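One chain of protein is taken out of this complex; the other chains stay put.
The first chain written gets the first letter, and so on, giving A and B; residue counts start at 1 in each chain.
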Amino acid sequence: MNKELKILGIVAAFTLVLYWGVEPFAHSQMHKHVEGHNFVYDGTADIEEASKDKKEAKKKFWSEVKEIAKLKGDPVAGEATFAMCAGCHMDGATNMGGVTPPSLDHAGAIYDKNFLIALIKDPAMATNVDHKYPNGTMSHPMGSITTMVNTPQDIANVVAYLKAKKAGEVTPKEAFKEACGRCHANRYGKLTQLGEIPKTKSNIKTGQDIDRMKYDQKVATEQNALADYLGKLPPDLSIIYRARSEHFLETLVENPQSQLPGTAMPRTGLNKEGYEKVVEYLAETGDPSAPARAMAGPWVLGFFLLFTILAYLWKQSQWRDLH
Amino acid sequence: MSSRRDFMGMALGGFTALGGIGALMAMKKTWDPLPSVKAAGFTTIDLKDAQENVLVTEKWRGKPIFVLKQSKEMVEKAKKSDELKRLINIGDEYYMVAVGLCTHLGCIPGYDSSKQGFLCACHGGQYDGTAMVTKAPPPRGLDIPPFKIDGTKLVLGEEGPEYKKMLADGTTMKV
Partner (left out) sequence: MAHFEKAKSLNEWLDQRIGINTLKKVMQSEYWIPKNINFLWAMGMVLAATFGILLVSGIFLLMYYNPSTDLAFDSVNYTIMTEVGYGWLWRHIHGVGASLVFLIIYIHMFTGIYYGSYKKGRELIWISGMLLFVLFSAEAFSGYMLPWGQMSYWAGMVITNLFSGGSLHADGLVEWIRGDYVPAQAFLSRFFMLHVLLMPLAIIGAIVFHFGTLRLPHVNNQDGKEIDFEESARLWKEGTTESRRKSEVIPFSPVFLSKDVFVMGVYFILFFYLVFYHFEFAMDPVNFDPANGLKTPTHIYPEWYFLWSYEILRPFPTDPGLVAFAIAQVIFFTLPFLDMSPNVAPANKRGAFHIWFWLMLIDMLVLTFMGKLPPEGIWSTIGLVAAITFFVLWISLPIITKLEKKL
């Protein structure tokens, strides 16, 4: 008996060392380390990684954002100014310069205040993709906002309005659609870059579903525009939850440049709550069996525990008189 | 030898069988139709454009659905043979809506508009314009699919009050 336990100890020790070597250790060596920023958007990472000639401009930009954040915004005045935003950010908006302007229905709830201020002040700088616009922010699809809402007080007012009126309960799916869904499809969630896939019916005589074909063509056009704008089609996020670690996703969302240097993906500026909603949706489509596992797991393990106890008693009864 | 020895073996065997039943239940679920198949089990058809005595075929759950708008003459005939209850009444119009599979062995009967009746080529079964059987071997008229009336439209797969009445009085069987 003691001898068997000793052997088991050796086998278990080798197995654990083997596991440690090929899993935690190997992965710690394979992926570069990226610090999280706990969803604080103050430009620290941007300034750090910026090239020498851009460092000063970034420092200045983010310190101005900090000043605007100190102003007291007036949501009522902000609503009037917001009318300028609503010209593009509206229901049924279509592609403008490569991408369809996202809905802002829950912008106050899911995006960080500092980020929103920075975004209105200079979209290219705020989203940390200024390297894509050597000719200045005006060539960014949202660049014209810098001429429309340009005083610190106006910016503070619009953000105050978003925080006060465009907040409210947001579902995980809405958070995904608003923050990610304009560029990333989620086919397991039945979402394309144009939103939910509509229900259509094929012709009984020909088997052809022309409405679906028309929709697919619209999606393809949108995807081509996106690919032209971003250099490639952003990946479908159906099971990104299984394909990347949570740490990767979190640091990527905070600052895409940190994980994918030079990427065309803009920072989305999600706050902690917004990010958690988005991840909840990614888990729903990427790991749908989690609730079923949690339910069945204890039963199956309990079964085998009892099975092993019974098997032990059987073995004892069989081997009792053998030595 | 000692009975304890056998007892423990049997206890273990019995317990294992219990686990086996659990595994079989999981396997049974794996064979079930997929949720996407079940969700696709609803089809809406519009009766607005149907023409009298012209058979229209639709598709529901992979099966052919016959829709036959009845002419005045056909309605009179149905009244006489007490088969009006097989027809779906919307406004002033009467429609025959049925699963187009012979109740004998599942072939698709053909419609002859001059005779206003169906003939199943497989084994010679015949039906009249309300899809009631007129000649064996089919045991009964064509089955009526679950439907719900929605204006001039029918939602197949949903059970409306008119369908429930047909089930209750034995006009059709559950499909």
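Following the convention adopted for this analysis, a residue touches a chain if its C-beta (ideal position, glycine included) is under 8 Å from a C-beta of that chain, and two chains touch if they have at least 3 such contacts.
Quick caveat: nothing in here was measured; it's all calculated off a predicted structure.
Across A:22, A:80, A:148 or A:220, the residue that sits in touch with the chain not pictured is A:22. When the missing chain is restored to the complex, the residue among A:71, A:204, A:283 or A:300 that touches it is A:300. For chain A, the residues touching the absent chain in the complete assembly are 3-4, 7-8, 11, 14-15, 17-19, 21-23, 25-26, 29-30, 187-188, 235, 238-240, 242-245, 286, 288-289, 292-293, 296-297, 300-301, 304-305, 307-308, 311-312, 314-315, 317-319, 321-323.
Chain B residues in contact with the hidden partner, per the touch definition given at the top, are 9, 12, 26-27, 29-32, 34-36.
As a convention for this text, only the chains that are shown with their structure count from here on.
Taking each chain's centre as the average of its CA atoms, chain A and chain B sit 47 Å apart. Per the touch definition, chain B reaches chain A in the complex via residues 2, 4-5, 8-9, 11-12, 15-16, 18-19, 22, 43-44, 57-59. Those residues of chain A that touch chain B in the complex are listed here as 201, 204, 299, 303, 306-307, 310-311, 313-314, 317-318.
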